[in-house]
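In this view, the complex is presented without one of its protein chains, the others remaining in place.
Chain naming follows the written order as A and B, and within any one chain the residues start at number 1.
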Amino acid sequence: MLTGVERRRGIAFGMASLLGIVLFIGLALGALLSWDAGTSGERLFTAYTWRILRFTLWQATLSTVLSVGLAIPVALALARRPNFLGRIWIIRLMAVPMGLPVLIGALGLIGIWGRQGMLNGLLLKLGLDQPVSIYGLSGILLAHVFFNLPLAARLMLAALERLPAEYWFLSSSLGMKSLSIFRFIEWSAIRGVIPGIAGLIFMLCATSFTLVLVLGGGPAATTLEVAIYQALRFDFEPPRAIALSFLQIGVTALILIAISLFPAPEDSSADVGRAVRRFDGKTPTARLWDCLAILLATAFLILPLASIILSGLKADLWNLVTSPIFLRAALTSLTIAFTAGLLAVTAALAIITARNAIADMKLPGAPAKSLSTLLGGMSSLVLLVPPVVLGTGWFLLLQPFGDVARFAPALVAAINMLMALPFVVRVLAPAMQLHHKRTGRLTASLGISGWAKLWRIDRPALTKPLLVGLSFAMALSLGDLGAVALFGSADLTTLPWLVYSRLSSYRTNDADGLALILGVICLILTMIGTAGYRKANDRG
Amino acid sequence: MIVVEEEGGIVLDKVELRLGSNNFRFDCRLPAGVIIAVTGPSGSGKSTFLNLVAGFETPDAGQVRIAGENVTERHPSERPVSIIFQDNNLFGHLDLFTNVGLGINPSLKLGATDRQTISDALQRVGLGDYERRMPGMLSGGERQRAAFARTLVRQKPVLLMDEPFAALDPGLRLSMANLLLELHQEAGNTILIVTHDPDELRRLADHAIFIDNGKILLEAPIEEFLTRTDVQALSDFLTA
Partner (left out) sequence: MRSTIFLSIAAAAGLCFSSASAQEKTLTIYTYESFIAEWGPGPKVKEAFEKTCGCVLNMVGIADGVALLTRLKLEGESTGADIVLGLDTNLISEAKVTGLFETHGIDTSAVNVPGGYTDDTFIPYDYGHFAVVYDTQAIKNPPKSLKELVEGDPSQKIAIEDPRTATPGLGLLLWMKSVYGDQAPEAWTKLKNRILTVTPGWSEAYGLFTKGEVPMVLSYATSPAYHLIEENTDRYQAAAFSEGHYIQIEVAALLRTASDKDLARQFLSFMISPAFQDIIPTTNWMMPAAKTSQPLPEAFGKLVQPQKTFLMGSDEVAKNRRAWIDEWLAAMSMN
């Protein structure tokens, strides 16, 4: 129900952001390709390449299946218990792993699961003398589940909470038991979002780098991303790096297409915005099961974080926080994160608006349809372009214009924006579709458009999801080291960079302290993102 | 009309409930086998009244009895009631047949007779050809008729309806009201219907209650209800 102008404008916005993204990536690739590396035409793909490709896909598949599979009971339990004490904090904590530099997360995990970790300490007391070792595939999977299960659980929980309140009245009145409710209501809500979540997690795991090396136990565990990094940073062979990048993008895209072929059920129900009340799950078994799911998930999440906190508290936090270099880094990090977040939210809005506008057309032609597909695909696949490739490419492009370090903050923000885009789209799209469904006809009939629509109709309804998207993107950007490392310069000190630079100068204590602070900042960000959450869940 | 209290009727015996800052106190004995309209201004407690009967709220004090049985502590599914809301009465991702089938068996374990019952019910509400349709492909009126079909197969003596026709246009409301009347006459059930529409009140109800500020101000057979002038809030409502 959009006016012609609105539809055209929506599509134009979408095309503009698509063009921007394509240019940003394309120019970088072009610059790298046209750069004469002077390397002889060595074979780009060797047996080694195929081996790491196999490993990349294998570990990513397992990680995805585990993360998504284990997130289901957690999301179900949290959705079924909308009112227990501390629930909101569990949900907030779920956003913290995402904002941690991966190495810090890995060290936290090792504090619990490692050879000298809590678990082995416990087993030792129980009389087991050989420590259980996580290094290898199991360690990689553990870490990937730690980082991705909370993400999956949060997105699934959101899908469950979008279900109409009447469903719970009806299911209760009809006497549906837990299993029936799962089969007829919950599963179909979750099933609808699983392809998207699985695709996202698959990409994150397929491009995993530090975790795979640190916990993988040896070079048998190597991903394509490692090879790309090696090709560009150590061997400096741009053609090889680009070929490997294309391999990574191509193969993963094929898998994503396969995932997207799973039909997402058409769900025409619309939330009427009533408070969520659940009448099911009152039996002791259900309570026990939910308790177990929530407790286990929370422990799995909180213990490594607690180990990070404990190490962090040993540092001289006051001195760290008040040091000028910290303050500068915090300011830089937050500025970059905010810029990246804002860009990501803007681009996501444009892309979703365009897709909604196309969906709104009565008979979208082939070009419109393919634009919609392209927008959808593009907004996920950007995750697969290795930041090292983008960074190096843009370095070459900008170099003729003077000291590249000066452009570095903008570039890092742009690269972080690309990384965050798929997440923000996932957070915003359902909310915007729902909003459009609820208000589209009304605003059309009242002839409200332009700024009035933006301010009076869209702002009140979309502020919350926009904040969630922004805080997601900012947390991601805050924890990212990758993009910054390329441009290293005294002017561009970010918090993760500070953590690493302390680590690389024997200053583990300081690094622990900084990691703690970074975690706290992420928590604060997610508090902003989940502000007003409790109110929505209060009854009455 | 003979009012048989306690026999099949709905009784709220000194029921008290506190939700946030709102206090509710209901005390009434409603006749069985008739259509009872529940009216009152917005926010007066009509839906809460329905929720108490359905079992979505449990009273802090007092008793809820249906057909002479104390159901106060019973789970909604164990009460002899069916329920229809204004919207979202069907699970959007399940076809009509499944939606109605859930009314017979919540695990959807259906025998051949059950399947026949479902088809008959859909036939009865004029949706015989729509068994495999998804709710999203139906009009609002058709969706409500499918919800009627589900109450048919459930065969519960009490039907609770929370503004079931509010989202429909006037023409459709009339035909839906006629369908409801027909079904009611066939089943002889007790229907509690929350409505805002004075026309609907006249058209459907045998009996009515008027709720204001968490209390029942008036409970009377429809003729008396419509002619009472001593309750100011009711007069305002009827002339609005």
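Note that in this section a contact is a pair of C-beta atoms (placed from the backbone, for glycine too) under 8 Å apart; a residue touches a chain by one contact, two chains touch by 3 or more.
Bear in mind the structure is a predicted one, so any value in this text is a computation, not a measurement.
Asks: Taking the complete complex into account, which shown chains does the hidden chain touch?
Replies: Per the touch rule above, the missing chain touches A.
Asks: Given that one chain is not shown, which residue among A:Leu19, A:Ile257 or A:Leu292 touches it?
Replies: Looking across A:Leu19, A:Ile257 or A:Leu292, the contact with the absent chain belongs to A:Leu19.
Asks: Quick one: which of A:Ile242, A:Leu256 or A:Leu503 touches the chain that's been left out?
Replies: Here the residue in touch with the unshown chain is A:Leu503.
Asks: For the chain left off this view, which of A:Pro82, A:Gly216 or A:Gly341 is in contact with it?
Replies: Here the residue in touch with the unshown chain is A:Gly216.
Asks: Tell me which of A:Trp168, A:Phe202, A:Phe279 or A:Phe407 is the one touching the absent chain.
Replies: From the options A:Trp168, A:Phe202, A:Phe279 or A:Phe407, the contact with the absent chain belongs to A:Phe407.
Asks: Could you tell me which of A:Leu124, A:Ile325 or A:Ala359 touches the chain that is not displayed?
Replies: Result: among the candidates, A:Ile325 touches the missing chain.
Asks: For chain A, which residues touch the unseen chain?
Replies: For chain A, the residues touching the absent chain are 19-20, 23-24, 27, 35, 48, 51, 103, 106-107, 110-111, 114-117, 130, 133, 135, 209-210, 213-220, 226, 229-230, 232-234, 236, 311, 325, 392, 395-403, 405-407, 485-486, 488-490, 500-501, 503-508, 511.
Following the convention adopted for this analysis, only the chains that are shown with their structure count from here on.
Asks: Rounded to a whole Å, what is the gap between the Cα centroids of chain A and chain B?
Replies: Roughly 45 Å separates the two chain centres.
Asks: Could you pull out which chain B residues touch chain A in their complex?
Replies: Of all residues in chain B, those touching chain A are 19-20, 22, 54-56, 75-78, 81-83, 85, 87-89, 91-94, 98, 102-103, 106-108, 134-136, 154.
Asks: Taking the complex as given, what residues does chain A use to touch chain B?
Replies: 164-167, 169-177, 179-180, 183-185, 188-189, 192, 265-270, 272, 277, 279, 282, 539-540
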